[in-house]
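All protein chains but one are shown in place.
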Amino acid sequence: MARFMPLADAVADNLRNGDTTAFEGFTHLIPNAAAHEAIRQGFTDLTLIRMTPDSLYDQMIGMGMAKKVVFSYAGNPGVGLLRRMRDAIENQWPRAIETEEHSHAAMANAYEAGAAGLPCAVFRGYRGAQLAQVNPNIRQVACPFTGETLAAVPSIRPDVTFIHAQKASRRGDVLVEGIIGVQKEAVLAARRAVVTVEEVVDDFAGVHPNACVLPHWTISAIAVVPGGAHPSYAHGYYARDNAAYLEWDKISADRDLFAAWMKTNVLDAGPDAFAQRVADL
Amino acid sequence: MARFMPLADAVADNLRNGDTTAFEGFTHLIPNAAAHEAIRQGFTDLTLIRMTPDSLYDQMIGMGMAKKVVFSYAGNPGVGLLRRMRDAIENQWPRAIETEEHSHAAMANAYEAGAAGLPCAVFRGYRGAQLAQVNPNIRQVACPFTGETLAAVPSIRPDVTFIHAQKASRRGDVLVEGIIGVQKEAVLAARRAVVTVEEVVDDFAGVHPNACVLPHWTISAIAVVPGGAHPSYAHGYYARDNAAYLEWDKISADRDLFAAWMKTNVLDAGPDAFAQRVADL
Amino acid sequence: MNSFTPNEMMTIAAARALSNEDVCFVGIGAPSAACNVARLTHAPGITLIYESGTIGTAPDVLPLSIGDGELCETALTTVSVPEMFRYWLQGGRITTGFLGAAQIDRFGNINTTVIGPYDKPKVRLPGGGGAPEIATSSQQIFITMKQSTRGMVEKIDFYTSFGHGDGGDHRARLGIATKGPVLLVTDLAVWRPDPETKEFTVVSLHPGVTRANVQETCGWKVAYAADVEETPPPTELELTTLRDLNERTARAHAAGKGS
Partner (left out) sequence: MNSFTPNEMMTIAAARALSNEDVCFVGIGAPSAACNVARLTHAPGITLIYESGTIGTAPDVLPLSIGDGELCETALTTVSVPEMFRYWLQGGRITTGFLGAAQIDRFGNINTTVIGPYDKPKVRLPGGGGAPEIATSSQQIFITMKQSTRGMVEKIDFYTSFGHGDGGDHRARLGIATKGPVLLVTDLAVWRPDPETKEFTVVSLHPGVTRANVQETCGWKVAYAADVEETPPPTELELTTLRDLNERTARAHAAGKGS
């Protein structure tokens, strides 16, 4: 049952050292405010799952919070590489991390299977792709009717999923609109789910009957954080801060610059800073 | 690419004797006008697929068009049994029919797998259920990670799917709203798809971004048939004709009454009759 | 106290077993009435889900089918049928699945498929619909049905959906992790499975019902709990709520034109 609370409490109540966790958002509605709160609270040994780690996991990895990263595209979208993640993989800085790498199709199917309560996802994939040789979590099953060999990957079942959404109702139902990505699946696949939202409305009367809504009984905690997706965007609220993504390429290229930026913009800041960051977008 | 044409042409161009076909609609938007057109054109040896055959398939079976029925709930919704289908199964009248029976979960998964281009659907089902012993198309696969035994059924891949929808755009995109059932999956799983719609609009500007829309290049033919779901309903257009469903229980109970009703209401009628049937609903 | 019918008592007794926290997968008929009476009386926060994809519905009248427009119009959201069966039922989100039955045995196994042999049925019933997986994926199962020796039988003709099988740990042996049938409410009594054998035993008799009444309308030898209570009769509120609901429903369903 969804409970409204400050972001610091929502993160403290639901994330634990050593957890397997997903901060999901496919280019849109990326839960950056929640990630910053997790960084401030200093969790360690996390297994971070995300299709597109982007600057959010680059920051968490750079701060040494990750033991392992499960991903399918480790880029700064539209910009280039993830430099903190590279530094961890190539130079074990600030610590060594394990990686489990998939394709987008595999991870999308694995979230779907997690939401569907299945132990694995079955799909037509990885044919001729070398990942299948380096990742032991890519296996095969035979169709019992045609004999066709299909790929199988374990379903994703995070201990806790974090997402950002546009609206919560007073009862704690959550509305996600626009590019909805894998957020619904990531929430339903998880044991616990924390949602940051732009605003709270009375109810969803008048919303399209087939809109993407997560009922309050699928969510553990909701925190109202306007601008909480910045520098990502929130359809209907504010645009993407492209300059911030370009800037991240420079900040993340240097360990000291990274540390200074994190201190100023994350460690010494709070969730309230996000509203200001999107004020003119 | 969707082409607009009269219903008679849309059915004649896309349905063939011996086809495997699905007239889908889960309690809502049932394509009754399309089925009546198929009855008038007198196709034979069809394999009829539908989760809930209801009065529509009861009529086609009673007219001797079906060689086989694949289904998961053969009832007149809220009323009782399907008497023409029973007569075919119990007394081989007007001809013997084969049946392949599944659960709703199995058929929903099988449509989903068909839309997803897979040869089979894998799900957790049929445990302890006797259908698994009488239907050879219910098999098992083992999860390659946990060893759990899961159920598998062949995906559904109709030669042609018929659905009814609220709106088409001039370009031939189709909008389905409300209880969307398995219609999207039934269309995407099929080689050809025929859609009857309540009306044509310029475009779907202003419709919710995550509404259920089938692009024009997934559809073969569109026929405008206002009221074409009667006695089912069309969300936003007209209500369900409950009296007609209750009446069907009586009509279908008697072979002669059935024949007379079919002559008057189907064989001697046309698609234009549907608008009148929903006029006061 | 008003007088009431056995059917009304059945529906109200079933409604009482539901709570605000329940997420119910609702069948049509008595289950639907019971769930909505619960919602309109002591459990306004209950979540009702119909297999047509409607989540969190609050219909003003009982639906004739599991996909009436009313369900969608009052729902929090409506999803596709594949999603309903994958994410919501199989995903383990349903606390209570509510089933009816044409035939049931003492272990809560249900037949709604055929009377007679499957290949040559005497009566071809509608079939399982959602029931086979509702019975195994819902966290627990409630069953309602009117008692009759035709319906409550020593051996069902077909195992449409699995209850406790042959009893005991049969579910666990098949790898089914959910509880299965934990409650049977008939027009005469409330039954719960024996903790060990899993045989349904009568735990309360509806007002005025005798053990002889129960046995006459049941095809197996009825077992009773150590302490059999009397089902509390319907309250004024429960009865008024149910009757108003039925009246609104009858009025709404009389609509339509026919041919």
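Chains here go by letter, A, B and C, matching the order in which they are written, and residues are numbered from 1 within each.
The criterion applied here is as follows: a residue touches a chain if its C-beta (ideal position, glycine included) is under 8 Å from a C-beta of that chain, and two chains touch if they have at least 3 such contacts.
These numbers were taken from a predicted model, which means no experiment stands behind them.
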Chains still shown that are in contact with the chain withheld from the display = A, B
In the full complex, which of A:Arg86, A:Arg171 or A:Arg255 touches the chain missing from this view?
-> A:Arg86
Thinking of the whole complex, not just what is shown, which of A:Thr21, A:Thr47, A:Ser103 or A:Thr161 touches the missing chain?
-> A:Ser103
What is the set of subunit B residues that contact the non-displayed chain in the whole complex?
-> 1, 112, 115-118, 173, 184-185, 188, 204, 209-213, 215, 217-218
In terms of residues, what is the contact footprint of the unshown chain on subunit A?
-> 26-28, 51-52, 71-75, 77-79, 81-82, 85-86, 89-90, 101, 103-105, 108-109, 111-112, 123-131, 134, 148-149, 178-182, 184-185, 212, 231, 233, 235, 239-247, 261, 264-265, 277, 280-281
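In the analysis below, only the chains that are shown with their structure count from here on.
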Which chains share more C-beta contacts than any other pair?
-> B-C
Of the other chains, whose C-alpha centre is the longest way from the centre of subunit B?
-> A
Taking each chain's centre as the mean position of its Cα atoms, how many Å separate subunit B from subunit C?
-> 28
Hey, how far is the Cα centre of subunit A from the one of subunit B, in Å?
-> 39
At which residue positions does subunit B touch at least two other chains?
-> 123-124, 148, 178, 180, 212, 235
Among the residues of subunit C, which are close enough to touch at least two other chains?
-> 72-73, 78-79, 86, 90, 137
